[in-house]
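Structure first, then comments.
Missing here: one protein chain of the complex. Every other protein chain is in place.
Let's turn to chain A:
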């Protein structure tokens, strides 16, 4: 008889009408950093099983150092993507700021603090220009930053005359971000710590300040934010300026990591930063995501690249794997977003 199924538990239907899959989706929707966290843990386990050198402390330390620069760029990128924008110029801004820092530090005999301050100013000026184009001239962020990406790249090359400044020609402060020290046997670089500091500050600002709520609200629904009394343009401008500050920090970390400032390295990192943000669960449509997800996303990319290279695969397979990761991550985001009624 079929009565057994019908009378099994009539109340169950009302307690939770959703299937396990839908419930999982609800949880992933509420905690955007959960899916990248799961992926990171799984990939570490898999690569660890494939190659016992992968889990060596020296290798894990290497991964964090490899991630530091892109991770910092991605922190800035996250801010902008949360407002439903995108910044194609992050890599170019970082290169321009690093060239200015390096030139001032090496050539003029100025104190290194001044060199860092100039780099910071350049980062903020670039961010400010992007913000101006987006808020005042009403250009779509994609187009505005596509333009400034080329402009900043060209200026960096013109200013440096295409020449690399070697780390040895700069005061030690400039390459301090590349120095490492042991923490429980793992060598941690100062650059990695600075990156983590940037994430911590951003995480608190985004979740615990009015400004953070406004960033989400602007990305969620610009009109609703405006009607709530939020000055949308002011929030957007502040986001691009803050991104500029973080990019200047990334420039410093890059000089330490490469032990040089080169106008040719890092310009193409804009796409890597977007990759980290997307894999980290932040929605390209704005208003949804957490900054820690981006750090996880950057680590996932680092783990994949490192793990595949340890497995002896050609570098093209790393690119292939990262490409597939992006597509999977965005598809997952689309599916998770369907929770919205």
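Some observations on this one:
In this section, contacts are C-beta pairs under 8 Å (C-beta built on N, C-alpha and C of every residue); 3 or more make two chains touch, one makes a residue touch a chain; residues count from 1.
The criterion applied here is as follows: contacts and distances are computed from a predicted model.
Looking at the choices "Ring-1,2-phenylacetyl-CoA epoxidase subunit PaaC", "Carrier domain-containing protein", "Amino acid/amide ABC transporter membrane protein 1 (HAAT family)" or "Fructose transport system ATP-binding protein", the name in the UniProt record of the chain not drawn here is "Fructose transport system ATP-binding protein".
Interface note for the absent chain: among A:166, A:213 or A:234, the touching residue is A:213.
Annotation: of A:71, A:287 or A:302, A:287 touches the absent chain (contact as defined above).
Although one chain is not displayed, its contacts with chain A can still be listed: residues 30, 204, 208-211, 213-214, 216-217, 220-221, 223-230, 287-288, 339-341.
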